[in-house]
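Moving on to subunit A:
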Amino acid sequence: MRYDTSLLEKLKSEFPDDVLNMEATGPMPHALIKAASLKRIVGHIRDDKGFNMKYLNCITAVHVTDEHEGKFRSLGFNLIYNFTDADFSRSISLKVYIEDHGDGSINNVVPSIDIYYKSANWFEREIYDLMGIFFHYSKDLSRILLPPDWVGHPLRKDYSEQPSYNDMPTGRSDELQSLRLV
Partner candidate 1 sequence: MWDLLYTITFAIVYFFVISISAGFTTVFERRIAGRIQSRIGPNRVGPQGSIQWLADGLKAIQKEDIIPDSVNPLLFKAAPYLVFMGMFGALVPIPLGQFTYMADLNVGIFYVIASTSFVVIGIVMGGWSSNNKWSLVGGIRSAAQLISFEIPISISIFIVVLSAGSLNFQEIIKAQGANPWDWFLFRNPFTFIAFIVYFIGSLAEANRVPFDIPEAESELVAGYNTEYSGMRFLFFFFEEFANIVVIGAIITALFLGGWNFWWRLEVPLDLPGLSHDGRVEILGILWYIIKTIVLVFFIIQIRWTLPRLRVDQLMNVSWKYLTPIGLLSALGLIIWMYFVPDDSFLSQVTRISMASIGVIIALYFFYRVYYNLKYTKAKINVNPFM
Partner candidate 2 sequence: MALIEFDKKLHKGTVQNRIELVRISNEEMVINMGPHHPSTHGVIRIVLRVDGEFISQARPDIGYLHRGIEKIAEGMSYHSFMPYTDRIDYLAAVNCNIGYAQAVEDLGQIEVPERARYCRVITAELNRILSHFMAIGPIATDLGAYTPFIYVVREREFIYKMMEAITGARLTYNYARIGGVSRDITDEILRDIEKYLDHLIPFMDEYHRLIGANKIFIERLVNLGVISKSEAMSHSLSGPNLRASGIKHDIRKDDPYLVYDRLNFDVPVGTGAEGTIGDSYDRYLQRIKEILESEKILRQAISSIPSGETLGKVPKRLVLPKGEIYSHTEAPRGELGYYIESDGKSDRPYRLKIRTGSFSSMTTLAVKIPGMMIADAVAFFASLDVVAPEIDR
């Protein structure tokens, strides 16, 4: 990916309040932005001639956790958006951090960008399915990879499997285990 750090500086200068931080070093230079201003910024970098980011490479979600005194703590989620411009010469990465208060208040914080990119809907559906992040104003947010009556979001670090799915046991059965065949 051809990252151009001057683009990050340009973004910071155009949105001084919304860009919280800029990581210009490292293999993936990115700009950390506020969740509420995601849609505005994405719309700007898609349409503005200075950015012209017409191609969405990927949307990724990471579950940020912490091992604090032997106790596992879920801190929040990082959403990483990778864009490339229309000539495929420069790329930019945006990062959004959502805090996890543990009571479901992570929902409805991140707006969906599927009005700008037609492929964003499926990326966001996959993130909702596997991580549980709800995208506000999405035109169709439903489980995509897992069956619609699945409980839980598997890619989270604190995910534990449901014991049975539609009356089928998901773990290994006791008989086989007692025979020590598994």
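These made the cut because all candidates are chains of the complex that A comes from, given by their letters.
List of remarks:
Rule of thumb we're sticking to: contacts are C-beta pairs under 8 Å (C-beta built on N, C-alpha and C of every residue); 3 or more make two chains touch, one makes a residue touch a chain; residues count from 1.
Computed from a predicted model, the values in this text were never measured in an experiment.
Looking at subunit A and the listed options 1 or 2, the chain it touches in this complex is number 2.
Contacts from subunit A toward candidate 2 in the complex involve residues 1-2, 26-28, 54-58, 60, 62-63, 80, 82, 86, 88-89, 93, 117-119, 121-122, 126, 130, 142-149, 154-155, 166-167.
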